[in-house]
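Complex shown without one protein chain; remaining protein chains in place.
Note that the chains take the letters A, B and C in the order they are written out, and that residue 1 is the start of every chain.
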Amino acid sequence: MRLRVYYEDTDTGGVVYHSNYLNFCERARSDVFFNQKITPVLAKGHFVAKRLEANYIASAKLGDELEVISELIEFKAASFKLLQNIYKSDKKIFELNISLVYVDFNSKPQKITQDVKELIMKLFSSRAITNKS
Amino acid sequence: MRLRVYYEDTDTGGVVYHSNYLNFCERARSDVFFNQKITPVLAKGHFVAKRLEANYIASAKLGDELEVISELIEFKAASFKLLQNIYKSDKKIFELNISLVYVDFNSKPQKITQDVKELIMKLFSSRAITNKS
Amino acid sequence: MRLRVYYEDTDTGGVVYHSNYLNFCERARSDVFFNQKITPVLAKGHFVAKRLEANYIASAKLGDELEVISELIEFKAASFKLLQNIYKSDKKIFELNISLVYVDFNSKPQKITQDVKELIMKLFSSRAITNKS
Partner (left out) sequence: MRLRVYYEDTDTGGVVYHSNYLNFCERARSDVFFNQKITPVLAKGHFVAKRLEANYIASAKLGDELEVISELIEFKAASFKLLQNIYKSDKKIFELNISLVYVDFNSKPQKITQDVKELIMKLFSSRAITNKS
């Protein structure tokens, strides 16, 4: 997933505001659904951030073209983990480890059903998934 | 309603990003509800922007303290108009004329009922209202 | 210029937050520069919003694909005006009339030099420009 850095993404420090890298990663997560003509809001719920670790390696500025690469790294009963790296001309500038939990429309965590699990596994490229479900 | 300019409000140009002044005005509109311990989401609908005119007079930067003054200037059957000015140390830096329409929860415009009208008129300070309802 | 509506663009009302349509238009303005491998921050200054009028015709929601069409409508000594329309599947949902003023890096308005004028006229498609410079 490729994106451009616009004025709105930057701050007075001249670079991308720190929390906007999380937005870029969220766009990438949603895009894997949109690219299949579906929405990330599924029939019985959706996924929300439960925990994340972010490493800021280098900064991006106005006009930069960035690429977000997402990789599924773990599956549990009610959540899954992604590793999302952001690259600027092949140089990694940001790394996110995010745990996403499946919640119903009252924000209650729920077990990931088999069909939803198959969808997620189809959507996200996976290299080495530790299946703990 | 007073507010502070934070990093997130600025862009790489060193000043507040142009659309964030609209956010500041929206916070001020919501605050008149919150200050009365109620929410801007009413029982049968809420108000959304229909049309606006904005004048950028001077810019604000990181750390500035701003004040938003809102004034009711017109009431119609399904909408009302506010004049919202933003000041920085008594100097006006931004002016917004905004028309807000009352919509139901399917985004359909609806007539403003008498109780909602009375609420709005109570909440927003008014100097010279042209009542066209 | 085409774009997608992501979670970050929406609010609890279920549709795009009103000021984010201005961000979409700003991305489109910047993109005409980026598409030519240049940046909107020129050698001696850049353009900032001076005045705008926005009409909200219909709303967009998560996952919608939008298109922004920009048209140069007037040129003055220190500013120019654009008409920017946002479409969702060929239906116009938002209209922006924006006046952009050329400022130096101290935010002072300055005369648009001939080379900058030629650049702007080349970058933005124009149908009927009233040349008042």
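The definition used in the following text is that a residue touches a chain if its C-beta (ideal position, glycine included) is under 8 Å from a C-beta of that chain, and two chains touch if they have at least 3 such contacts.
In this text the structure is predicted, and so the values were computed from the model without any measurement.
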item: Given A:His46, A:Lys76, A:Lys92 or A:Lys117, the one touching the chain that is not displayed; value: A:His46
item: Of B:Arg2, B:Arg27, B:Lys44 or B:Lys111, the residue in touch with the unshown chain; value: B:Arg27
item: Given C:Glu8, C:Glu53 or C:Glu67, the one touching the chain that is not displayed; value: C:Glu8
item: Footprint left on chain B by the chain that the document does not show; value: 4, 6-8, 23, 26-27, 30-31, 33-34, 39-41, 62-63
item: Positions on chain A where the hidden chain makes contact; value: 12-13, 15, 18-20, 22-23, 26, 41, 46, 48-56, 59, 107
item: Residues of chain C (touch criterion as defined above) contacting the omitted chain; value: 7-8, 10-15, 17, 19, 61-62
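Note that in this section only the chains that are shown with their structure count from here on.
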item: Innermost chain by mean C-alpha position; value: C
item: Per Cα centroids, the chain farthest from chain C; value: A
item: Cα-centroid distance, chain A relative to chain C, in whole angstrom; value: 29
item: Whole-Å separation of chain centres (CA-atom averages), chain A against chain B; value: 34
item: Distance from the mean Cα position of chain C to that of chain B, given in whole angstrom; value: 23
item: Sequence positions of chain A contacting 2 or more other chains; value: 7-8, 62
